[in-house]
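For reference, the structure is listed below as structure tokens.
Here the complex is missing a single protein chain, while all its other protein chains stay put.
Moving on, here comes chain A:
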Amino acid sequence: MSSPLRTALQGARDTIPMLIGALPFGIIFGTLAVSSGLSVAATLAMSVFVFAGSSQFIAVSLIASGTGLLVIWLTTLIVNLRHMLYSASLLPWVRHLPQRWRIPLGFWLTDESFAVVHRYYLDDSRPLGGKHWYFLGSCIAMYSNWVLCTLIGVLLGQSLPGMAGWGLDFAMVATFIGIVVPALRTRPMLVAALVAGAVAVVAYDLPYQLGLMLAALLGVASGLLAEHLLQRSGEVCLDDAA
């Protein structure tokens, strides 16, 4: 018997590793935002209404360097554009839901929930019927964790002003590594990662985070190309993990 509530709790539970990874990241955001000159209310409002960690970080660093609104908005657009690709990946499983479900699930779509939920949807052993409850559970866990950590960061930042320099935001890097590395099971996937990483480093100096977008596009293109070449040479994509 899988009740909606139990499915939602399962989604929240499967998201716990992501919560732990986001914990220091959220705290650092809170301390950094306030020390960059954002008011406490605005810092909390950003986590409540924007809810997109990496773009919040970048926005705060842009505010600290006195950047104008238009540039910050444009940067937000480019940094978060990947979420549209996530929503495209999830669309086949979400399009049957009423809008009152699609609106909150869209608002709450993050890297972390995407990674957890996408894996769950791909598992065909369970019927599609109640899976959106799992999605919801994962989202609510991420959201409340993020808002709470921002609050803790704001409070801690006032008592430990040097905390922003401790490098705790490394937790985000470790989390993303933990998502990416197990996904590198086929050679085209490995090619996509290597190309994306290399381009991102080389194109880092492009303005408005355009390097990130370029790296992602070239990574995806080279993954497809590698897949095509492997198929043409008669080789099946080897599943190293099997």
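The working rule: a residue touches a chain if its C-beta (ideal position, glycine included) is under 8 Å from a C-beta of that chain, and two chains touch if they have at least 3 such contacts; residues count from 1.
The rule is simple: contacts and distances are computed from a predicted model.
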The complex's invisible chain, by UniProt name, from "TlpA family protein disulfide reductase", "ABC transporter substrate-binding protein", "NADH-quinone oxidoreductase subunit N" or "Branched-chain amino acid transport protein"
"Branched-chain amino acid transport protein"
Residue of A:L5, A:L77, A:L128 or A:L229 touching the missing chain in the full complex:
A:L77
Absent-chain contact - pick from A:L5, A:L91, A:L128 or A:L229:
A:L91
On chain A, the omitted chain is touched by residues 16-18, 20-21, 24, 38-39, 41-42, 45-46, 49-52, 54-56, 59, 63, 69, 72-73, 76-77, 80-91, 94-95, 99, 102-103, 105-107, 109, 111, 114-115, 118, 167, 170-171, 173-184, 188-189, 192-193, 195-201, 204, 211-212, 215-217, 219-221, 223-224, 227
